[in-house]
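For this view, one protein chain was removed and the others were kept in their places.
And now, chain A:
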Amino acid sequence: MIKAVVIVNNHGKPRLVKFYKTVTDEDAQQSVIRRIFQQVAQRPDNFCNYLEGSIPEWGEGTKLIYRHYATLYFIFAVDSQESDLGILDLIQVFVEALDKCFENVCELDLIFHSDRVHYVLDEMIMGGMVLETNINAVLSAVNDQSKLHAASMKVQLSTPSAPSVQAVKSIMDGALTRR
């Protein structure tokens, strides 16, 4: 199981945060991100890419597997069911996919388009399990959806969002005013 995927820059600023194993509130999340960054930033680039048991919220069996590219750290927190070398390869595939999607990706792309980074990640990992490792399959799905996304923004719709949701909202609004 993959417990989380985190991208932080060299100063610890989060660029992408995905928790598969829930960390309940924003303060706890930021605390975990800080701790991950502190552990990883201490290590020079010639050290191995594995850090063991360093995040208390996730217990002893969790390992941090990371790669450092220029100004960004890509960190996967995993348990013993994942292949150590396999995950390292997967990080590489993820970065290559981003590179293709953004054309020579750099940190600014992640800053201004963090949602698109999520869309790529979602084609590779779902619910903490590896979904697809082949870069062509990942890119194909991402590109198809980008086209759907772009096309849908141009379309004029006759109906607004689902009627059932609107109905509930008006009931709730009514209940609030009556109080």
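List of remarks:
Definition applied: a contact is a pair of C-beta atoms (placed from the backbone, for glycine too) under 8 Å apart; a residue touches a chain by one contact, two chains touch by 3 or more; residues count from 1.
Quick note on the criterion: contacts and distances are computed from a predicted model.
The unshown chain of the complex is recorded in UniProt as "AP-3 complex subunit delta", chosen from "pyruvate dehydrogenase (acetyl-transferring)", "AP-3 complex subunit delta", "Ubiquitin-like-conjugating enzyme ATG10" or "Protein TRANSPORT INHIBITOR RESPONSE 1". In the complete assembly, the contact with the undisplayed chain comes from A:Met1, out of A:Met1, A:Ala41, A:Val95 or A:Ile135. Taking the complete complex into account, residues 1, 14, 16-18, 22, 24-27, 29-30, 43-44, 46-52, 81, 83-86, 88-89, 111-112, 114-115, 118-119, 122, 126-127, 129-134, 137, 141, 144-145, 148-153, 155, 157, 159-162, 164-165, 168-169, 172 of chain A touch the chain not shown.
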